[in-house]
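Now for chain A:
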Amino acid sequence: SPQQKDTAAHGGTSEATPAKGTDAPIDSLTLALPSSISTLDVSREAGILNYTVAALVQESLLSISPTGRLEPGLAEKWDQLDARTYVYTLRRGAVFSDGAPVTTDDVLASIEAARDTTSGLAYAWANVASVRATGEREVTITLSSPDAAFSWTPTPGTLLISSKAFLAKHKGKVGTSQTLLLGSGPYKVTSFAADDGVQLERNDAWWGRKPALRSLKLSFIPDAGTRLVAMKSGSIDGALDLPADEAGSWTSAAEVTYTSDRSVVSLAFDTSRAPFDDPHVRKAFAYAADRPGMVAGILHGKADVATSLVSPEMWGDLLPAADTESAYAALTPYPFGLDAAKAELAESAHKDGFTVELTYPNSGPQLGTAALALAGSLKSLGITLKVKEVTLEQWIADLVPGRKPLQFLWYFPVTGDPAELTNPYLQSSATATNLAHYRNTAVDRALAAATTATGTAERGRFLLDAVKAAAADLPYLPLWWAQTATALSKDVVLEQPGPFALVGPWAARIRRTA
Partner candidate 1 sequence: MTPRTPFRARRIPGVLTFVCGSLALILGVAAVAGQWILPHWDRQNLLTGAAMPGGGHPLGTDELGRDIAQMVVAGARSTLSGAAVVAVGSMLVGNVLGVTAGYLGGLTDMFVRRWADLLLALPALLVTIVVAGIGGGGYALAVAVLVVLTSPGDVRLVRAAVLEQRHRAYVEAAETLGLSRTTVMVRHIWPNVLPVVVANTLLNFAGSVVALSSLSFLGLGVPPGAPDWGRMLSENRTLLYDNPSAALAPAVAIIVSAVVLNLLGDRLFEAFSDRRS
Partner candidate 2 sequence: MYVPARGPGGPTTPGTLLEVTGLRVVADGALSGPEVVLDGVDLRVAPGECIGVVGESGSGKSLAVRAVVGLLPDGTRTDGGSVRLRDQEILDLPPAARQARRGRGVALLMQNPFTMLHPQLTCGSQIADGLRPGAPGGPAVSGRRVRRAAERAEVARRLAEVGLAPETADRYPHELSGGMRQRVAVAAALAGDPDLLIADEPTTALDAANQRAVLGLLRRLQAGRGMGLVLITHDLRVAFSACDRVYVLYAGAVLEQGSPAELESDPRHPYTAGLLAAEPSVHERLPRLPAIAGSVPAPGRRPDGCPFADRCPHAAPVCATPGVLLRPLPHVPAPAAEGHQRLSACVRLAEIADRPGALKGGAPLPAAGPAKAAPADGAPAPVSGDPAVRTAAAPVPALLLEGVYRTFRSGAVRQAAARGVSLTVPQGRVTALVGESGSGKTTLARIAVGLETFDEGRVEVGGVALAPGRRPGHGERVRLAGQAQIVFQDPYSSLPPLRTVEATMREALAAAGQIRGASRRERAEWTRDRIGELLTQTGLPAGCATRRPAALSGGERQRVAVARALAVRPRLLVCDEVVSALDVSVQAQLLNLLTDLQRAEGFAVLFITHDLGVARQIADEVAVMYRGELVEQGAAADVLDRPRHAWTRRMLAALPPAAVGRPGPAIGPLGPGEQPLQ
């Protein structure tokens, strides 16, 4: 379909029919989430699911449109005064669900909380020199050094605004079942039980278009079979974030839509250590990984074979689709072939193979299956891949450079900017995140240039250069760019289900089917 032309061009991404709904009120819905959430506070839990909840309750200064453009949020207007200074003007009349108006103090307190050392969002704010209220409704943020990517920072992925009083009162305990969340979004949380679900009610004081849905229950049903049965027996009205392998079974009971979620699944090799310091070994892995097979078999075609960490949708704001398309097409493809893999390995210093461990998070069974598939291929090369399941939390805790020679990198960008992936993972100076210990001066230079670039297209080209240069070295072996499946019962629709839909107030766009 025309709107989706850019993504369709990369093949495979199934289109979401431009669904339209009526304004008829919907009293209540129950939707399933595939795993439980232990806290609603996104700065505490490292998973991705609580964003889905928090994005309904809290807003940021800016918001991201379903297609990935920056849009007004609590700030109705924003300006970049110079390379290091950003000014945001707050919307009039925005109030928290407890009735208090949103003030600059609340914004400052929320940013402060995000910058706190204990916060999981602090990384995004590391480059910020100061945050000040420069007017009754004006907040000015100054950076230590120019960073073009900062414009994405005050969006829901890295900043969620709550009231100063609330944050002070519940310091360290925000998001538990007793304290819940306070925000200015279209919904407010009325109850939350870890392992059970979240109950949300419409916040009628929200400034945006009035949602049709009054009451929403998000139920945590980790068990795939139970989830499906729940849908079939009518206990739930749909499910979010369905794993691809399940989604097929749902088509008879619900309307399933697939959208790219921009996430990438990739292997990260530690290039500073044996055996992966040897490019032949990395290439052998690349040839041994049956990526089309994984996409077809494990993900049922609901994904795209990845050639780079950055998914094509991420360039939407920066470069014309045709440019990225041709650049990606020129990358070495590493088609699946065990002979090629064997040949590569034979050239390496590890001809006889070796043993290496690969852990995957329990919330990503498809990663586990892919790992097993890879292990199956590697076995014929004499490489033993030990696959191990760990909790999501454990997996994230281990996601530190140097911890393991081989790791999964499973990343959901929360912004629409390629730099969110390139800077932490390809830059040699990003020691805390560069899982591959990747060091390439050309890449570093291109990334530095992109940071200070002023024009979007110029910046885009620098970033693309970096991506291309890195791809040749294969520090990461991208496996696939994933899609998310949303199943909804046939009488409701989610309007504008773009790749960024779930980072915004998605439930506000649920309508009754026309």
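The working rule: contacts are C-beta pairs under 8 Å (C-beta built on N, C-alpha and C of every residue); 3 or more make two chains touch, one makes a residue touch a chain; residues count from 1.
The candidate set was assembled so that all candidates are chains of the complex that A comes from, given by their letters.
Everything numeric here is computed off the predicted structure, so don't read it as measured data.
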item: Candidate number, among 1 or 2, whose chain touches chain A in this complex; value: 1
item: In the complex, chain A residues that touch candidate 1; value: 224-225, 228, 243, 245-246, 248-249, 290, 292-294, 296-298, 300, 362, 365, 368-369, 371-373, 375-377, 379, 386-389
